[in-house]
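Comments concern the structure below.
A protein chain is absent from this complex, but the other protein chains hold their places.
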Amino acid sequence: MTELTIAKALNAGLRRAMEHDSRVVLMGEDIGRLGGVFRITDGLQKDFGEHRVIDSPLAESAIVGAAVGLAMRGYRPVVEIQFDGFVYPAFDQIVSQVAKTLRRSEGAVRMPVVIRIPYGGGIGAVEHHSESPEAYFVHTAGLRVLTPSDPGAAYRTIQQAIACDDPVVYLEPKRRYWDKGEVDLAADVRSGDPWCSRLLREGTDVTVACYGPMVRTCLEAASAADVSVEVIDLQSLSPLDLDPVAASVERTGHLVVVHEASKTGGLGAEVAARITERCFYSLEAPVLRVTGYDVPYPASRLEEHFLPDLDRVLDAVDRSLAW
Amino acid sequence: MTELTIAKALNAGLRRAMEHDSRVVLMGEDIGRLGGVFRITDGLQKDFGEHRVIDSPLAESAIVGAAVGLAMRGYRPVVEIQFDGFVYPAFDQIVSQVAKTLRRSEGAVRMPVVIRIPYGGGIGAVEHHSESPEAYFVHTAGLRVLTPSDPGAAYRTIQQAIACDDPVVYLEPKRRYWDKGEVDLAADVRSGDPWCSRLLREGTDVTVACYGPMVRTCLEAASAADVSVEVIDLQSLSPLDLDPVAASVERTGHLVVVHEASKTGGLGAEVAARITERCFYSLEAPVLRVTGYDVPYPASRLEEHFLPDLDRVLDAVDRSLAW
Amino acid sequence: MVDALLGSAVQLLTPEGERVEHPDFDITLTDAELRSLYRDMVLVRRLDAEATALQRQGEIGLWASSLGQEAAQVGSAHSLRSSDYAFPTYRDHGVSWCRGVQPMEILAMFRGITNGGWDPIARRCSLYTIVIGNQVLHAAGYAMGVQLDGADEAVIVYFGDGATDEGDVNEAFVLGADYQLPLVYFCENNQWAISSPRDRFNRAPLYQRAAGFGFPGVRVDGNDILAVMAVTRMALDRARSGGGPTLVEAFTYRMGAHTTSDDPTRYRHAEDLEIWRLRDPIERLKVYLARNGMADRSYFDQVDHEAADLAVLVRDGVRAMAAPAPETMFDHVYVDPTAELVAQRAGLIAYEESFAEGLTA
Partner (left out) sequence: MVDALLGSAVQLLTPEGERVEHPDFDITLTDAELRSLYRDMVLVRRLDAEATALQRQGEIGLWASSLGQEAAQVGSAHSLRSSDYAFPTYRDHGVSWCRGVQPMEILAMFRGITNGGWDPIARRCSLYTIVIGNQVLHAAGYAMGVQLDGADEAVIVYFGDGATDEGDVNEAFVLGADYQLPLVYFCENNQWAISSPRDRFNRAPLYQRAAGFGFPGVRVDGNDILAVMAVTRMALDRARSGGGPTLVEAFTYRMGAHTTSDDPTRYRHAEDLEIWRLRDPIERLKVYLARNGMADRSYFDQVDHEAADLAVLVRDGVRAMAAPAPETMFDHVYVDPTAELVAQRAGLIAYEESFAEGLTA
């Protein structure tokens, strides 16, 4: 086991995937010589060459559209969108082409495309650099959506996303890039299954479901709570794996869902709707949501008030128990 | 009162808005000489001139981006996206600019932009012509989203959308364009408030919430049902007006939400989550959703199986009552 | 007027069917090759006519006619090697035909039983792309792959005059120029984007767009199949030999409605068609073939018979084309279905069966 940051774990995972399969090519703005603005691809162009780590033009639709074409040719493109707020120019290619090509071609043309996006707030950035767009992708049939929450998961799931024959929107919790954790670099993880929730902390009173950047927040909240909180990292946002959540809620009777994205139409609504349907007679309180507010992501000096924090999670835990 | 189709009611509403306010300009592909592929703008270029009914280039981002600039200049642009599936190239301008400019400018720059989109399936069209993208817009803070369900509502709400100083995504249920209904052309409706649900049919056993093209389906289901079904047309998808739904559910104890869009991450989830939180002790069954499946919109000869119909609504009503 | 617009367009066959010289472009074809060009154009036109009729009869939902654009499509597609790859639009029946896509495969989408219709990898011809401009980026990405493979292949991508307004097409020009891709951008300038006339705004000639991005552009008389082939071949050869991309603007005319849903009388004059009828691509080649003794009456008759047979095949085939089972909509959403989709699929089947039971009960 090696101690790595999420950033370095992703770098190691990308390297491993490229070593394993020569059809894996990387493409994105500034990912080559610079190694990406977050250095996730650091050193990869030097080691794999300009033909496999491709500095793209400043054009997101082109990046994703070219990935579609590369996949049609049998490549496994892994593209980087520099920041969450810059994925929207590529939205058309993602929704109309990446997500639908397998279906349209009746299985003839696979889209093993990974779209890496650093997402979420908390780093004091300017506008458009702190968005949480996951709900858009989760609502889009044909896409898979993954988000790791610690270095070990990052190392595993980035390789599994690349090995997957379906398109994967891979959301990297940028404020956690520098969080450290143990990674088993020796393990061959490609064949593992990332499409599952992870029970990260057992508890008996309330279940908290979260993902990506909010996982650490929720684990901290659980440690600080004076009740027993079970914490589940959803990890796979599409498809959702709610079996562990339902099983947990059947025991606790209480569920709180936490995400940074705005509340209305966010993933919390889907989790709430499904769990309520599955666990109608177990729930002792409605599923509560702790989320960003329904406002454009605010200027950075206000973001701490926008982002769910430990106290807001605990507050919801209390409200659920007091229902 | 005059009997009109939704298409003609929209045309009359647009005409009225243009007569009333010379800052209202229309822009879109083929909307001028041709009058739009659905003829919604028929005759308007002839009567108001090429400078107010502008045939645009074939470029959706340009259409919406130009609308932003026109609004900055004090105009009230009403743009047409030819079909639902072609709004995605404009998604970036909608999410990053249309939705955020008022907030970014701290109120200095208003965005009275209306983005008209014929949406939904059921007309036997080829791919990309039957999408229901409303969840994307509802999740985007800063946008308002409206969808009319009958000619009277169309005539009223299109004018109210244009009179609104916020940006409005105006979703027109294309399969209902030719549905007829009574319209009061004499009434001055501009100052009315479209941001509300409409109780369309009273009932006591189950509440059905729906919108746009599904309203007629649900009304027909209610007529056919052997229980008493209350039907509420949400009409304003953002902001949602759930007071009438909550009031209804407190009486019926049962709620079914119906939409064409895919289930996961669809609007039904939000309605379910909110109503469950508000009416936790009144609900005798979980909120059930009748929706399109989580697949890309299918080829047209399969669409009748994808789209919720009268029987699927009744089936959900039964399941809710039998819970 | 057309001639003025055609401007510097490459021409090897006049509208009257006379062979002319061009300083930069030439082509030599055998009589058999010339005949097969004629044959393909006639058959594609017949396919188009039948499809239009089938739409009127309600057998297919929509049809986008290729009428008048046969030389541009058949000529360019004939220039491809079988190892090359083509990305057509929804109107390029002449292209898919030449790639070996079967008539029923082409019609399946318009009948509404699939959003695809053929195996794009086997045919080396992508499915029709409906979102304007999207496929131009796919072609650029595919060409990047060809380049990475070091393969002796070229890629051709089709799009309309209207499509050049879209961001995607221009971003694809950037990709082509940046990476010097083995790619031919083939723009069928048929003068109309639905109701929007190309010359409405006195726009710059489309082929000139290329120079601003850093690669050559050339305008060809799109109703002259010899010129189309000469220009496209040269562009494909350039592509394969590492010379980078070329924009070919085939100057032609959409003789029909935009699609069967369209009513062009609302925005263009019937007279405008007359001038283009005189420039018909099939008649032009026919006159040339006949005048030069490359084909005779019996050959033309034989082709007409083939066309009549095709018409029967198409009519019968389309009517026989049944919709797949409803639950097939759950196939191929993902390579392996998710648990949620397995459940939704089962729900649909059970639901449909409940009616069947109801009926038998």
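Letters are used for the chains, namely A, B and C, taken in the order the chains are written, and counting of residues starts over at 1 for each.
As a convention for this text, contacts are C-beta pairs under 8 Å (C-beta built on N, C-alpha and C of every residue); 3 or more make two chains touch, one makes a residue touch a chain.
This is a predicted model, so every value here is computed, not measured.
Student: List the shown chains that the missing chain touches in the full complex.
Tutor: A, B, C
Student: Of B:Leu10, B:Leu26 or B:Ala59, which sits in contact with the chain we cannot see?
Tutor: In the complete complex, the chain left out is touched by residue B:Ala59.
Student: Among A:Arg190, A:Arg278 or A:Arg312, which residue is in touch with the absent chain?
Tutor: A:Arg312
Student: Of the listed residues B:Val68, B:Val290 or B:Leu307, which contacts the missing chain in the full complex?
Tutor: B:Val68
Student: Thinking of the whole complex, not just what is shown, which of B:Arg33, B:His128 or B:Arg144 touches the missing chain?
Tutor: B:Arg144
Student: Just one of A:Gly13, A:Gly85, A:Pro112 or A:Pro167 touches the chain that is missing; which is it?
Tutor: A:Gly85
Student: Considering the entire assembly, which residues of subunit C contact the chain that has been omitted?
Tutor: 164-168, 170-171, 174, 177-180, 200-204, 208-214
Student: May I ask you to list the residues on subunit A that touch the chain which is not drawn?
Tutor: With respect to the unshown chain, the touching residues of subunit A are 29-30, 32-35, 37, 55, 57-59, 61-62, 85-86, 88-89, 124-128, 263-264, 293-296, 298-302, 305-306, 311-312, 315.
Student: Go through subunit B and note every residue touching the omitted chain.
Tutor: Answer for subunit B: residues 25, 51, 54, 57, 59, 61-62, 64-75, 77, 89, 92-93, 96-97, 100, 102-110, 141-142, 144, 165-166, 195, 239-241 touch the chain left out.
As a convention for this text, only the chains that are shown with their structure count from here on.
Student: Taking all protein C-alpha atoms shown, work out their mean, then name the chain whose own C-alpha mean is nearest to it.
Tutor: Centroid comparison flags B as closest.
Student: Among the chains, which one keeps its Cα centre farthest from the Cα centre of subunit A?
Tutor: Ranked by distance of C-alpha centres from subunit A, the top chain is C.
Student: What's the distance between the Cα centroids of subunit B and subunit C, rounded to whole Å?
Tutor: Chain centroid spacing, subunit B to subunit C, equals 36 Å.
Student: Express in whole angstrom the distance between the two chain centres, defined as the mean CA positions of subunit A and subunit B.
Tutor: 31
Student: Centroid from C-alpha atoms only, then distance subunit A to subunit C, rounded to Å. What do you get?
Tutor: 40
Student: Touching at least two other chains at once: which residues of subunit C meet that condition?
Tutor: 114-115, 131, 167-168, 333, 340, in rising order.
Student: Could you list the positions in subunit A whose residues touch two or more of the other chains?
Tutor: In subunit A, residues 61, 89, 92, 96, 100, 103-104, 141-142, 240 touch at least two other chains, as defined above.
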